[in-house]
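Coming up: subunit A.
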Amino acid sequence: MTDPVGLIGNSSALNRELPQMPSLGPPKAGGASFSDMLQEQLDTVNQLQRDAKEAIEDLMSGRRVDVESVMIATAKADTAFRLLLQVRNKVMAAYDELKQIRV
Partner candidate 1 sequence: MIDGVTNADAIPVLERMVQFAGQRHRLIVNNIANFSTPGYRAMDVSVDAFQAQLSEAVDARRKHHGASGGELELRDSPMIKYDSIGITLHPKPIGQNILFHDRNDRDLERTMQDLAENFMTFRVAADLLRSRMALLNTAIRERI
Partner candidate 2 sequence: MYGAFDISTSALVAQRIRLDVIAANIANQRTILNENDEYEPYRRRFVVFGEGDPARGQTAGLHVASIEIDDSPLNQKYEPGSPFADADGYVSYPNVNPVIETMNAMDAARAYEANITAIEATKSMLSVALQIIA
């Protein structure tokens, strides 16, 4: 009798490893994970917003007079924020989908 999988007559068969799948284990040392990348982007956006806030305050109190630079800095900071918000929304949606999977 053929026993391709080798489950019969072999008590250690149940302890056999399943066919190898690509490992999703802990990250290799020195590599970047998704959470690291996200944290970095968060810090970038935060810094952009903080810079824009300072630029606005300086413009209003007369410490600088270049309206156009302040406008551009503000626009950039806002766009970066919106991008991050969208990424966060997509990640949350993906996580929700994953949660639904019945194992």
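The candidates came about this way: all candidates are chains of the complex that A comes from, given by their letters.
Keep this in mind: a contact is a pair of C-beta atoms (placed from the backbone, for glycine too) under 8 Å apart; a residue touches a chain by one contact, two chains touch by 3 or more; residues count from 1.
Since this is a predicted model, take the numbers as computed values, not measurements.
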{"item": "Touching partner of subunit A in this complex, picked from 1 or 2", "value": "1"}
{"item": "In the complex, subunit A residues that touch candidate 1", "value": "49-50, 52-53, 56-63, 67, 70-71, 74, 78, 81-82, 85-86, 89"}
